[in-house]
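Down below is the structure, laid out as structure tokens.
Every protein chain but one is kept in place in this view of the complex.
Chain IDs A, B and C follow the sequence of writing; residue 1 opens each chain.
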Amino acid sequence: MTDQNPVFIPGPTNIPDRLLNAMHMQTRDHRAPDFVEAFAPVLRDCKKVFGTETGEVITFPSTGTGGWEAAICNTLSPGDKVLIARYGMFSHRWIDLCQRHNLNVEIIECSWGSGAPAELFEDALRADTDNEIKAVLVTHNETATGVKSDIAAVRGAMNAASHPAMLFVDCVSSLASMPFEMDAWGVDIAISGSQKGFMLTTGMAILAASQKALAAMETAQLPRTFFDFRDMMAANSSGGFPYTPPLQLIHGMKASLEMLFEEGLENVYARHNRLAEGVRKAVDAWGLKLCANSPELYSDTVSAIYVPEGFDSNQLTEHAFNAYGVSFGIGLGEMNGKAFRIGHLGSLTDVMVLSGLATIEMAMADLNYPIKLGSGVAAAQEYFRKTASKATA
Amino acid sequence: MTDQNPVFIPGPTNIPDRLLNAMHMQTRDHRAPDFVEAFAPVLRDCKKVFGTETGEVITFPSTGTGGWEAAICNTLSPGDKVLIARYGMFSHRWIDLCQRHNLNVEIIECSWGSGAPAELFEDALRADTDNEIKAVLVTHNETATGVKSDIAAVRGAMNAASHPAMLFVDCVSSLASMPFEMDAWGVDIAISGSQKGFMLTTGMAILAASQKALAAMETAQLPRTFFDFRDMMAANSSGGFPYTPPLQLIHGMKASLEMLFEEGLENVYARHNRLAEGVRKAVDAWGLKLCANSPELYSDTVSAIYVPEGFDSNQLTEHAFNAYGVSFGIGLGEMNGKAFRIGHLGSLTDVMVLSGLATIEMAMADLNYPIKLGSGVAAAQEYFRKTASKATA
Amino acid sequence: MTDQNPVFIPGPTNIPDRLLNAMHMQTRDHRAPDFVEAFAPVLRDCKKVFGTETGEVITFPSTGTGGWEAAICNTLSPGDKVLIARYGMFSHRWIDLCQRHNLNVEIIECSWGSGAPAELFEDALRADTDNEIKAVLVTHNETATGVKSDIAAVRGAMNAASHPAMLFVDCVSSLASMPFEMDAWGVDIAISGSQKGFMLTTGMAILAASQKALAAMETAQLPRTFFDFRDMMAANSSGGFPYTPPLQLIHGMKASLEMLFEEGLENVYARHNRLAEGVRKAVDAWGLKLCANSPELYSDTVSAIYVPEGFDSNQLTEHAFNAYGVSFGIGLGEMNGKAFRIGHLGSLTDVMVLSGLATIEMAMADLNYPIKLGSGVAAAQEYFRKTASKATA
Partner (left out) sequence: MTDQNPVFIPGPTNIPDRLLNAMHMQTRDHRAPDFVEAFAPVLRDCKKVFGTETGEVITFPSTGTGGWEAAICNTLSPGDKVLIARYGMFSHRWIDLCQRHNLNVEIIECSWGSGAPAELFEDALRADTDNEIKAVLVTHNETATGVKSDIAAVRGAMNAASHPAMLFVDCVSSLASMPFEMDAWGVDIAISGSQKGFMLTTGMAILAASQKALAAMETAQLPRTFFDFRDMMAANSSGGFPYTPPLQLIHGMKASLEMLFEEGLENVYARHNRLAEGVRKAVDAWGLKLCANSPELYSDTVSAIYVPEGFDSNQLTEHAFNAYGVSFGIGLGEMNGKAFRIGHLGSLTDVMVLSGLATIEMAMADLNYPIKLGSGVAAAQEYFRKTASKATA
């Protein structure tokens, strides 16, 4: 019976019935003229979500990890230097990917819970007087710690250092849920996927590339075929695909964009903020602490929450699943055992959030956490009530 | 976004994805041999849910109201006397249906909130020395008041009066959610539908008839064609249907019965009782009262809850829908304006129930009800925690 | 693997994926404001399909047979006289239904294969000098014989006889596939269902009633509750339903009407005519004969085809199913064993029709019918080629 409960993992997100139906479609010929009728709006309308007018949108049947690989393979060459700060699991993994592709990674180690260190980036870039650093790679939303970084500040730092490096941003767990302004922030490649803010199944990497990034692909020496921007863009420009496209996901993306625009992107962002704030009120009421170091870093798509000293967060998430049939995010990497995560992105309502809060409260009580049953729910209810006019967009 | 919230109306119930998929099927020929492969198990396995070995299961593409009409048309003649107690909206409607079909209805008026009055039935039957009363009609679960009647006691009263009348029972909102024992209780016709405990879409009336009821159809003079038991049973016995069958619903019923048996009927009943008890703990915590007069009458599928003096329950349910996108049952008939209802039947979990309780709490707080936010949720959480081992059947 | 083959029964029809998806929806509260958003367009737009501006559309969770029962119960009284011609299985069944409801049925026996006998109706009505006949009941499209009757001619006969009887028309297997003009033809009640021209699952009777028919319901004495027009119209007028509505089918109807109007009703009719004509070319090429007596009677939704002397049509349809996994209509009633039927209505293309023709040809060849393999297909291909510009509306 439990498969009717929502999930509270930070993606893949709960899928609206409308999108499941949009993907429930028979095979059509991807070389037939109607293919482009579905695909062209996706490429066009994704630009609005990325906040770009001058960039190009490129998709691959893949995941966010594939999107990362596509970003570096198409723009960099073996031995190229890139600058990355490690402050969570996903920045860590991106570093690993770059190293495996024989890039020279300059790593800035930060505490987990902090965001992208604009000042340290500026220092490193100023020190790079030969402009060896070809790209700065930043994770917009660290899913492991629930930290949202200030990309505009990173761009500001790069500009302050007058450094020509490109700026690549992982926005897998932020796009279509929190504001993203590719052009305004001077992002060169932004990487996302179908299974988070777009509320679809996993299977599509969605990137946007600036003209500067596209120029870099002419000289990039890292090998690529499946992830080659040139093949994809050439095929797309004539309404095609360089290999078999994920037709159902493309139709799902078309429907997802329609849903997002019907609600209005601003309303989508406001809804995410409201739901996240409700969760944070509950965390406060429980007397627990977020992993994110300070309020300006709080993510609106996922909250990573420290369990009290002496408790094991893995036991908590396991118990919540076993006793109540609800999935929460486990603590990843350094946070393993120390924190659990509540995903609050995608297709979600205040009502659904309350069920998640009520559930984790029960699980905490079962494990003798020093929290009061109903306290977090009541705090969230109070907040949701006051802001209810924003609820039913 | 709000269409992802569960409904808390007392049916139609939330539909499991598995059953939506089972009904998502192309047209097959209902005269082809494979029709019976789906239909025969439905007729056979429904008997277990009705608790009958000697009765016959009969279905119609219709609703519970159609099932009522089928019950009387196939067994009674114009002018026949029937005995019914009015203690809620659905017993009231059944009376109306009988009167429109020119039956002579002896009505026992009871207060809304009471159940089937076994003693008054016994008195009426004893007084009927000429055995003019051909049938006693009882609503097992009064959806309007959240009252579950004691059918065994009604049968006991009939037996005590040594009266030969048939016993017809409306179990639309109880079957497959609360125990039902057709044979043990001496029920002659039991009437249910696809959209409650069976968790399907609306569109199938499901009846079980005893051999005594089937014998009555030979002399019954009320006109019927669409609802004729004889045509249906004759066609069914050779694997057919007297007109076009609702193929997708039949396949849905097959899948629903499989789900029910996988969980186990006893576990299904226990789950409903547990969820209902959680709701009742919340009602207590709010300081509100159920419409049902006493605990033995409490329904495990729906709770009808009086709002405090001076409040309008319609305003509450409207507000819950408008502000939070959640549907609760309105007060019906005498209860209109005075009570709201929480449906807790069908495909439901403790986690989903908590979201409903949290929502109605917010709505009550918004309308200045004298309740404390989180209080009902906490009471239900406490109960659900203690009984959690029963949760994930 | 065979469940991917289309069916060629004369309904239920092949269901477009778009409509299966439209019906794949979660439970919503039928008392919530959004119910009427789906239902009002159905009631309004069905009028266009019926060809009425002055009539009212009324639906029941039921089938065409239920629609028949609703028609007579709401307008007639026991003992009332009705006039019906028997020329096929469905007119036969309607006679039976009227007799079971204690109507006095004047039957005009016609050969199977003929249509509604306007002249004989006129004679009978002229002879009814006391206007005892309250209604003339006509089957527009006799599904058993593939005969389409001329309803305008029947109305002409009634007018010529200056008779005030009402005209009821069964258009179950014609509506939304062949032109129907309720107002122009003076039809008082037209009865259809969801599973034919509307391309949906079985489960909704769809009627349209003239003001004259609605006036008759005030004095009609046949008992009815489930099928009561008054309850349904009163509830509908305030956006509700007198009992639980078949929500998914209502949303399906909304989507079906959208599909029909997108294609354009005239194009829908032209498509059905073209597909039917292709089938008839094949029948000609096989040297077989239609049951319909003459070309003006040929139905555009189903062809009933005599098998040659000495062959058993049941063996043919059984073999087609067993050997090739394709369902064709069996011969019904008098035609049993003598004729098989090819349904060509609803969601169908020329390409699908060709697969049906090719299949039945193989089955005929397997059973040593004196036909040439490919001959019928070629004749249909030739016709479809010449008319291909009408194919892809």
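Definition applied: a contact is a pair of C-beta atoms (placed from the backbone, for glycine too) under 8 Å apart; a residue touches a chain by one contact, two chains touch by 3 or more.
Computed from a prediction, not measured in an experiment: that's the story for all the values here.
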Next item on the list: Give the labels of the shown chains that the missing chain contacts, considering the complete complex.
Entry: A, B, C
Checklist line | Residue among A:51, A:64 or A:88 that touches the chain left out of view | finding: A:64
Next item on the list: From the listed residues A:54, A:102, A:131 or A:159, report the one that touches the chain absent from this view.
Entry: A:102
Next item on the list: Decide which residue listed in A:15, A:38 or A:342 touches the omitted chain of the complex.
Entry: A:15
Checklist line | Absent chain, residues of chain A that touch it | finding: 3, 7, 9, 11-15, 20, 23-33, 61-66, 68-69, 78, 96-97, 100-102, 193, 195, 201-203, 222-226, 228, 242-249, 321, 327, 330
Next item on the list: In the full complex, which bits of chain B touch the chain not displayed? Write them out.
Entry: 17, 21, 24-26
Checklist line | Chain not shown, touching residues in chain C | finding: 1-6, 14, 16-18, 24, 263, 271, 322-326, 347-352, 354-355, 358-359, 361-362, 365-366, 372-375, 377-378, 381-382, 384-385, 388-389, 391-393
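Criterion: only the chains that are shown with their structure count from here on.
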Next item on the list: Could you tell me the distance, in whole angstrom, between the mean C-alpha positions of chain A and chain C?
Entry: 54
Checklist line | Averaged-CA centre spacing for the pair chain B and chain A, given as whole angstrom | finding: 46
Item checked: Separation of mean Cα positions, chain C and chain B [Å, integer] -> 34
Check: In chain A, which residues are in touch with two or more of the other chains?
Finding: 17, 24
